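As you look at this complex, bear in mind that one protein chain is not there, while each of the others sits in place.
Entry: subunit A
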Amino acid sequence: MTTSDSEEDSYDERSALMSSETPPVPSYQPEQSDPDPSAQGPVLRRAKSSERGPGPEPELDEEEELTLKYGAKHVIMLFIPVTLCMVVVVATIKSIGFYTEKTNQRLIYTPFSEDEVSVGRRLLNSFLNSIVMISVIVVMTIFLVMLYKYRCYKFIHGWLILSSLMLLFWFSYLYLGELFKNYNLAMDFPTVGVLIWNFGAVGMICIHWKGPLQLQQAYLIIISALMALVFIKYLPEWSTWVILGAISIYDLVAVLSPKGPLRMLVETAQERNEPIFPALIYSSGMAWMVGMANPAEGGRQQSDAEAQEAGGSLEAEDSPDPPAGAQGACPSGEDQEEESGVKLGLGDFIFYSVLVGKAAATGGDWNTTLACFVAILIGLCLTLLLLAIFKKALPALPISIAFGLVFYFSTDYLVQPFMDNLATNQYYI
């Protein structure tokens, strides 16, 4: 089976992680902080977080504290979708045999076969495969960035729509088929038709148009998982690991170097003040706040802020909503709404899941899988920490994938036999 190349491009420029805090807004007068610091504290601090330049007595300690405090929240908010995606992939790998069956079919992106006898030859082929794959990705990314720069929006949208169509309809159809075969259930075409049509159409609406935030997040997680499963099935074993390493390096270069395509994409989008295409980015969409000079609004904001502090989950509905008055009656000139959430590219989801899924498929047992899982989450934490410090788009792949690879190989080849030996000899430490 050859897959079209539309999905290739659409994931790699997703491998960027950025904070979505917009430029500073004017905060309200600081004298409101005095009467009730405990309750209004969170609100004031949050308004202050938006200040990067000189503001009314910027208390740097509070700002740093705030950065770290909200950094922690963002970490949790990203843990949940990444974990969900990995859980879906691992559950599928462990239960449905289809995705781990040996197949001679390969993607056209990995033309060199790994059925070689000698280790050296096999290694060489996997490196060549990864070179082919990475060059395809680089070409696609540069193409996409060029299109974006020259404002060929229609083309890009058409491309993204085609690729999400394929993911939402075709891959989910195949997945559903395998699921039913695995559990030996009968299913008829009309029902399957209705199911897939509903799933796909609502998915297209949610991702490309407007829909509830949670549903959009759920769909993005599902399509990342589907994509990861395709990769796990069709990429040869050794090539997978080499490709994972190579794409982390590419991600590092593409996002951080001044001429890197992903960096140019992010910067162009920020210059034009446009959001990056919804189909490429997972947005945690946390808090919306309004910075206004009106003390009455401040009171309402404070209760919302407390509700949000208590919630702190992925749900956007818990977040403090701008007071209803802000939409109509209040001076719109001074309002600026800020979304402080974190955005993670879908490519990151996909490659994290590929790593963990491959570990589950080929690794020894659950030790390896869990070790990779923990490694990736630690890498994600560190990346978010760096994001809080540097406050610009960062590559999310390198640290996590590096940890993941190290943990996979060390667990599979060192820890696993060690634990087995201990258990066999009944030696408890």
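Just so we're on the same page, a residue touches a chain if its C-beta (ideal position, glycine included) is under 8 Å from a C-beta of that chain, and two chains touch if they have at least 3 such contacts; residues count from 1.
One rule holds for everything that comes next: contacts and distances are computed from a predicted model.
According to its UniProt record, the chain left out of view corresponds to "Gamma-secretase subunit PEN-2" among "Gamma-secretase subunit PEN-2", "Superoxide dismutase", "Ribosome biogenesis regulatory protein" or "Proteasome subunit alpha type". Here the missing chain is touched by one residue of A:187, A:374 or A:389, and it is A:187. When you scan A:213, A:269, A:370 or A:402 for touch with the missing chain, the hit is A:213. Among A:205, A:370, A:385 or A:402, only A:205 touches the chain left out of the display. Within the entire complex, the positions of subunit A that touch the omitted partner chain are 177, 180-181, 184-192, 194, 197-199, 201-202, 205, 210-213, 215, 285, 288, 316-317, 319, 321-322, 327, 337.
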